[in-house]
Each structure stands twice: as structure tokens, then as C-alpha cells.
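Heads up: the structure comes next, in C-alpha cells.
All protein chains of the complex are present and in place, except for one that has been dropped.
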Amino acid sequence: MIVVTSPHVPEERIAEIVQYIEKNGVQAHVSRGTDRTVIGIIGKSDPALFEHLREHLQGMKGVENVIKISKSYKLASRDFHPDDTIIEVKGVKIGGDNLVVMGGPCAVETPEQIDEIARLVKAAGGQVLRGGAFKPRTGPYSFQGIGVEGLKWMKEAGDKHGLVTITEVMTPEAVEVCAEYADIMQVGTRNMQNFDLLRKLGTIRKPVLLKRGFSATYDEWLNAAEYILAGGNPNVMLCERGIRTFETYTRNTFDLAAIPVVQQLSHLPVIADPSHATGRRELVETMTKAAVAAGANGLIIEMHTDPDNSATGDGVQSLFPDQFARLLKDLERLAPLAGKKFDTPKEPEEAFRTWKK
Amino acid sequence: MIVVTSPHVPEERIAEIVQYIEKNGVQAHVSRGTDRTVIGIIGKSDPALFEHLREHLQGMKGVENVIKISKSYKLASRDFHPDDTIIEVKGVKIGGDNLVVMGGPCAVETPEQIDEIARLVKAAGGQVLRGGAFKPRTGPYSFQGIGVEGLKWMKEAGDKHGLVTITEVMTPEAVEVCAEYADIMQVGTRNMQNFDLLRKLGTIRKPVLLKRGFSATYDEWLNAAEYILAGGNPNVMLCERGIRTFETYTRNTFDLAAIPVVQQLSHLPVIADPSHATGRRELVETMTKAAVAAGANGLIIEMHTDPDNSATGDGVQSLFPDQFARLLKDLERLAPLAGKKFDTPKEPEEAFRTWKK
Amino acid sequence: MIVVTSPHVPEERIAEIVQYIEKNGVQAHVSRGTDRTVIGIIGKSDPALFEHLREHLQGMKGVENVIKISKSYKLASRDFHPDDTIIEVKGVKIGGDNLVVMGGPCAVETPEQIDEIARLVKAAGGQVLRGGAFKPRTGPYSFQGIGVEGLKWMKEAGDKHGLVTITEVMTPEAVEVCAEYADIMQVGTRNMQNFDLLRKLGTIRKPVLLKRGFSATYDEWLNAAEYILAGGNPNVMLCERGIRTFETYTRNTFDLAAIPVVQQLSHLPVIADPSHATGRRELVETMTKAAVAAGANGLIIEMHTDPDNSATGDGVQSLFPDQFARLLKDLERLAPLAGKKFDTPKEPEEAFRTWKK
Partner (left out) sequence: MIVVTSPHVPEERIAEIVQYIEKNGVQAHVSRGTDRTVIGIIGKSDPALFEHLREHLQGMKGVENVIKISKSYKLASRDFHPDDTIIEVKGVKIGGDNLVVMGGPCAVETPEQIDEIARLVKAAGGQVLRGGAFKPRTGPYSFQGIGVEGLKWMKEAGDKHGLVTITEVMTPEAVEVCAEYADIMQVGTRNMQNFDLLRKLGTIRKPVLLKRGFSATYDEWLNAAEYILAGGNPNVMLCERGIRTFETYTRNTFDLAAIPVVQQLSHLPVIADPSHATGRRELVETMTKAAVAAGANGLIIEMHTDPDNSATGDGVQSLFPDQFARLLKDLERLAPLAGKKFDTPKEPEEAFRTWKK
């Protein structure tokens, strides 16, 4: 951490700053420039101490700027944990050179719907079934999800077809019931900084998929992961799902460079969500491939047997089952070029022959 | 609401769309252009129905775009409630031509700190005491607030000095205890779309100050207010606190045009937060005046007796007590030019004479 | 300037970096941390040298980051020129405690139009007549301006009514003819980094109003001013006209904090453009007042006698003449509260009685 003073600060001010730093058990190195003085803070790398110092120093008189050199998170950092984290759920490995595909509807609607979609996800080569039972909606008059009943239907479908399941959890209180029925807990983009929810998820051991807030920096995202890790749950995966920018033609701007950047900064697996990132079905296939080429450890893709009648209106971004199956065939060929392993069943066509639009 | 088709959509597709619209009890007006067809939806203004229609229509084949003409919120809209909402708390009026000033520290630290600051807020002419007991922090290693004890100290200080109090509530479960001690519940920028919290706040009657999410559109902000209003609590005020943009010199970009825009769209009072919007003490005075000139119904301003040693590091944006008092004197002269009433005590100097930096 | 190395860089790398710095005639101060080493560069403040160093250093092996401490511009900086620049044009003073109002149509259309508008600007108390003869338009099929003929009409109107004139210049070649007819040269938002145009404007002495690029940082904006100043023309004023953000309800987001920030960083006058910043007539009055309260040295406001039939479609943001006159009356009362002087004629009503919508 570096403290930059205002121009021409008197010596006694500098002495006060140095004294404050040193009474906290770290060292201060002073470099006097022509206008400003730069004070480097050196010592054991303790994020809590450095955060405390930063907060105080930037309010002190004579301080123009405090610049972080080391990161404010630790457990999420690759400096601290150089090897890739590989999360294993019911035999499915997430992280490292594995490619995982999560597919399914935006919302669970009926037992038949989720069962049929699960069958098709499995037939296409997907390993995880996604589906929402509680839905975060911008307005109070939109469909808010089926609730616990939907979790049960999804669990049955997952068990029957041999799929791991993932569902969104929106509140600390819902963590228990969601963890009872689903294998992976998803934190949505609007909840990335719902700190009570993050703390609660730190107390369980089920894996958590943490979506990036649609306006969160990489640093804020990794700090949010740090909340879960610091609570004792090491099974965190990150999910890039698009950010908000001035361009509104696509629902969000898919920040694919986030994948290699965050893989450098952190050891946690990075999943990409091309459905929410683009919001348009005709872009999902192309951007899924781009995400794999960018090094994603997995994908979470919306697929629906009847998107025109989806309960949430996200049908517009859901793939049809046959599109989904073709896409996974393409990923099988693409994955090795990105250093990843991914296999699809030999003859998925049979499964799709019995599906009627 | 308007449905725009893709170019050269076959007649039977258009018929399907029209049929879907009309079976929902509203009318469809079809205008055929050279390439695209435009279908207007006309009927009783029911946001829930229109939201449902929009969600389904935008997923239907042959639909290129669905454009909302009327708003997706109702209770928050000035169309529905043409007169300004005026919220009264312990004799303080918020809304209409009243100007309200809320001042105080980022975080409650000790009983002495909050008592002394309350004394100075009152002496300067402020009507509301702000102070956080639970703090939302980006990283898990930052100071997280004093907790319930802090709420008690603030209540005592408010009662003693005749000030209304406001504090941030971060979770549905904390609503009860916060509402026991404080007069106004504040929802922070990261919680603007914490829908469970909003629903819970709809069940109480204490006023709620809803901060704009730092990347929320006006529409999303008013929809968040709608959650509280729809729950039965009519006492909502909005708070502009800066948005996230490419410019990082200031902590946020203070979107002052939000004030007149939201006052046109809605009847709810709009408060401005120049402290978080700028993040720099030397800008707070100027931007407070600009907010009043832009028509704000009130201000929420950080003030601290010893900002260099503030617990949260937000000291850098806190005014000193004498600055705060001078600023309120300026507002007394400025308010009438913006059609607002604001008075400060005749001789605040006495109060400040006893304050030592 | 500070160089931060990658973690655990070998000593010989650090030696190379230090050697490179010192052979350029400045000093290197090395602070070794536990992971990274920080090298401060200290010496005479020469932006050209520092820019050269920064460019090379950030490409060197072992360098993680190069952080600028001092500014990359000099002549535009308040450090270099502590007193406010006051530009005088035909007796009108711009800068310091003077408030200047520039009013007029988006585009010059006919001699009668510009003459009538000039009369009304003068009657209301404005000092400068604005009007475009060459218009920058997003698409090639939009109205592109009247050309040189328009400049002549505007000059006649300005001379007749005793107003200074300002017009937009879009290319280096057009500088000469614009400078022949108009008093102030305006650089539009899309041309803020048209470096050839800036260099050309550095060779004349007529004042230049430099609009902020709609996505330019404060630093880029002041560097653009530096191009003009470095060419020898000291008469530069800056103009905040709104930036592009995710919020699209208003045409741009009016970044009013830019006014006090840039006035701190620089000695140049700052003008505000509420018309382009909001794009909506009903917001212009309020946001003009907010800009004055924020400390603007002047305003540039669109006004039109028949906005419904304006040639450019910017009519939607143009004030009517009587609105404009009322607004200037309000500014007369507001200016002193912001430390500015502004007077309007005693009886403007006469002038407006003869104006027919």
C-alpha cells in the first residue's frame, strides 16, 4: 500500500502519518519528491490490517491518495492458493481442465416440464440441471417462482436422470431448504453483495456459484467470494453473466476477458452464462463457443422445450433442445483447443427424436 | 404496449399474436408497414397483466421487439397519485415544499460520539440524525458496525436533542429491531433489489428511504419502490446517491437530473446524498447546493466531529461540524429560490464554540 | 510516478529498471516490500519526460503497474497557473466571478430567425449568441447545416444586437473561415480528441470552448485543452455537456461534479450546457440553476422562437424565448449565492411583448 501526500505537506504531517502506520506494527518507507511525498507501507500481508489502515489513512489530513498494491482479498487469491480449485459434486468435477455444462429452464414450472428437460439435458451431454424455484424480478407484479414445490420436482428429475442440480437462493433463510433439495447454490447478480446471504453460505459446504454483480468490478466480485471462503466454505465457483454498459442492444455486455483475468487473479473455477449475458437466443450458440475459447471452466445455459410459453418471459433467450444438443456436439470438438475435456453421448439423436416441439 | 414483428412475418403468425393478446381481455390494433407490422395493445392499465403479456410476447416467434408505452409500476407513479406525497415523522414533514436535512456520522461509534454529533446537527438546523449500526462492506475484513447497541445510543441521542433518526437496515430479519429504535429505515444502494427486504418493509408503516442502486435505471428504482408500496407502506422516499460510470475520479457520478426526472414520474419525495455521490469532502458543500437548486426535497450528509479517526474510513467525505453549520446557513438563503422552506436557528455559533476539533 | 514490480522480481530486473530511470536524468527511490518492490521516480516535473518514461516502463519485464502521481498536463493545471484565467471578448469577461450566458438556436436557419433570436437573447440579459452553421450529425442523411452563409447572418445579428458570437468548428480547414466571422470557436463533444483540430486552434488567439467528450475522463479533457494551450493560445474554456452512461432516459448524464472538480484541477473557466446534457426542455431550467449552484462560470443554452419547426430536431431541448428570459431573471438572484455576478436588463418584458409564438 502506498500513501501519496498532497503537494508541499509540512514535515510534521508526514511524521504523524508515519507514526500512525508504525504503531500498527508495519513499516513506513518515505520517498520525498519535488512536490509530493510517497510513503510505502511494508510488512506482513494481512488484508484485515491493510483494510483498516487504508480506511483511516485516506481520511487523514495531508493525504491525497492511498493506493492498494496488494489485494484486499486473500483466500480467493491465486497468490495464496496457486493450484486450481476443483470442486467435486456427485462425481462431476468443476475446475481445472474439466468443462461442465449446466442446462435447463429459467424457472421450474411443472413436474413434467422439468423431467422432460432433464432427460434432454442428460441426452445432450450436460452434467448439471439448472432451474429456478424462487425468482428475483424487477417489478412486484412479475411471476415470482413456484417455491419449495419446484425444488422437489427438480430434485426428482435430477435423481432420475443422473444430473447434479443447481438453483438460485435469494435469502439467508432460504439457504437451508435450498441446500436440502439442490446440489449447488446459485447467488444471483443482484445478490452478489447481499453480505448476510454470503455469510450464511460460508457456513454450509455445498458448492456455491457466485454470479458477478452486473456492475461489479473484478475486485468487488472476488471480495464477495472472500466472504463465503472466510466463513469456511471452500467450494466457490464464479460466474460471468454480462455487465451493464451504455450499449443496450444486447441485454448486457458479455465481458469475456473476465474469464482469463479472474483465472489469473484467483484459483476458483469460472463459469460463463451466455443466456443472460446476451438475452437473445440467436447469440447464445456463438457466445457459448467464444466463452469456451476464452477458457471458461463451464457454461450455464437456458434451455426450454417450449420457450414461447416460458413462465418468466426469458424464453427469448432459451435454446430449443435440439439446438442445445448440437451446441454441445460443437463444444466436444472445441474444448480440446482450449485445453479442456468434454464428451457427449455417442447417439443423442434417439433422445431428441422423441421430443416434439 | 407495442409489439413490433420481424420483417415479412406471415399472416398466420400475426393472427396468433393478436389471438394471444385478445384472449387476455385487451385489444390489439394492427398496423401493417412495408416490412414490419406493429401491433398496439390497448385496454385497462393493469401493470401485472401488461408485465405478464410482455414476458410472453417477447418470446413468441415472429416478434422482434416489445416496447412498453405505459409504466410497469403504478402506485409509485404520478399518473396514479398526482399530488406530492408528504411524509410526517414526529412533526418533521418530508416532501412538497419542505426541505429536510439529515446529518450525522457514517457509523455510530460510542454514546459520546453520537450524542455530541446529535447536539451539533440540531444546533445547525438539521431535523434528522443519521448513523449506521450495521454497515455493508465490500470485503469481509472491514469494520462491520457496532450492532444493536449502536441503535440504542442513537435513539437516546435523538430523543435528547429532539431529532428524528434514520439508520440502514440490511436484512428482513433486522427490520424489526431497527424499527424499534429508529424512525426511518434506510435501504442501501446494494440492497435496492433485495426483494425480500423490500417486501418486509412493505409490511411496516415506518418511513423508508430507498437509495438508488448505483447501476439502477429510474425504472428499476421506481419498481423497487413499488414493492414497498404494494405491500401497504405508503411512506417511501427516494434517495439519489450517485451512479457508477467510467469516470472514477469521484467515487460516483452524481446524477442530479434524476431529481427533477423522478419528481415528474413519481409523487414520492427525493432526497440527495452528496457525501456518497462524490466521496470527497471538498465537493460536498458545492454539490449540496446544486442538489437543492435541482429541486431535492432533502439532503443526507455525513458529518463527524473527528473525521480523521472515523471508524469506517468514510471520514474523507464527512464534513466538520462548523462546515456543516455554515452550509445549512447557505441553504436557508438558497431554498426559497428553489421553492422550498428551510430555517436555521438564529444563533448556532454558541453551540459550535463549545466544540473542539 | 511510481513503478510497482510483479511479486518476487529478481534483483537484476530491479537494477535494470533503476538504471533506465536514472539514465533519463531523474532519481529512483527503491522500497522493497515482502512481495513487490515499489520504485518512486523523483525529479523535475516535466510532463513530456514523464510521459516518455511511463510509456517505456509499463512495457518492461518485471513491471506490474506504473502509477502517475503528478499530472500529465501542465499548462492547463492550477499547480502551474494558480489564478483563475479570465478571458475577455469584446468587453465580456469569462471566468473568475463573472457569469456568462450564451443562448441561441442549435442551427442558424435564416437571417430573420437568427436576428430575432439575437434580439431576444440580448433583451433577456444574455451576452453571447450561439448558433451552428456546420452541424455534426450521426447519420449522413440528417441536416448538415447552412454553411458559411449562416456564419455571415450570425455575425450581422451579433453586431446589430451587441452580442459576442460562438459557433462550432469541425475541421482544421474550417478554423480560418469560422474565426473570420465568429468570436468564440466551439469544439464539439465528438471532436474533443480531434488532435489536428486542437493543434490548429492552438495557432489562433480567438477563445475556444472545448466540450468534454461524452466518454472522456477529466484527465483526457484537460489533456485535450493542453494541446491548444501548448500551441500558444491561452484562451480556452471548458464545457461540461453530459456523459454517456447506462441511464438512457435523459440524453446524457449531466456530470455537475465535473464543475468543481475541474475548477480545482485547472484555472480555466467551466461552462455548462444543460440543453445537450438533458435533451429535454422541461429539465433545462432546473438543471441550469443546479449548474450555477455547482459553480459554473457560464451557461450555453439552446433557445428558439419556433422549436417545433427547428431544422435539426433539437427543438425538443430548446427553451422558448419567454422561458429563457424568466430563467435569466432567476439566475440574477441565484448567482450571488454562488459567488458570481449576473445582471439582467430592468424591463425585458417589452422585448417579449413583440414576440409572437
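Worth a mention:
A, B and C label the chains in the order they appear, each numbered from 1.
Definition applied: contacts are C-beta pairs under 8 Å (C-beta built on N, C-alpha and C of every residue); 3 or more make two chains touch, one makes a residue touch a chain.
Keep in mind it's a predicted model, so treat the numbers as computed, not measured.
The hidden chain makes contact, of the residues C:136, C:234 or C:345, with C:136. Of the listed positions A:133, A:154, A:243 or A:325, the one in contact with the omitted chain in the full complex is A:243.
The chain omitted from view is touched by exactly one of A:177, A:338 or A:351, namely A:338.
Take chain C: the residues that touch the chain left off the picture are 47-48, 51-52, 54-56, 58-61, 72-73, 136-143, 170-173, 190-191, 193-196, 214-215, 220, 223, 226-227, 230, 244, 307-310, 312-316, 318. In the full complex, the hidden chain is touched by chain B at residues 2, 4, 7, 29, 31-36, 38, 40, 42-45, 67, 69-70, 79, 215, 244-246, 248. Across the interface with the omitted chain, chain A contributes residues 215, 217-219, 243, 245-250, 253-257, 259-261, 264, 277-278, 282-283, 286-287, 289-295, 330, 333-334, 337-338.
Operating definition for what follows: only the chains that are shown with their structure count from here on.
When each chain is reduced to the mean of its CA atoms, the one lying nearest the mean of all protein CA atoms is B. The chain with its C-alpha centre at the largest distance from the centre of chain C is A.
Note: centroid distance chain A to chain B, computed from Cα atoms, is 28 Å.
With centres taken as mean Cα positions, chain C sits 41 Å from chain A.
Touching of two or more other chains is recorded for residues 215, 245-246, 248 of chain C.
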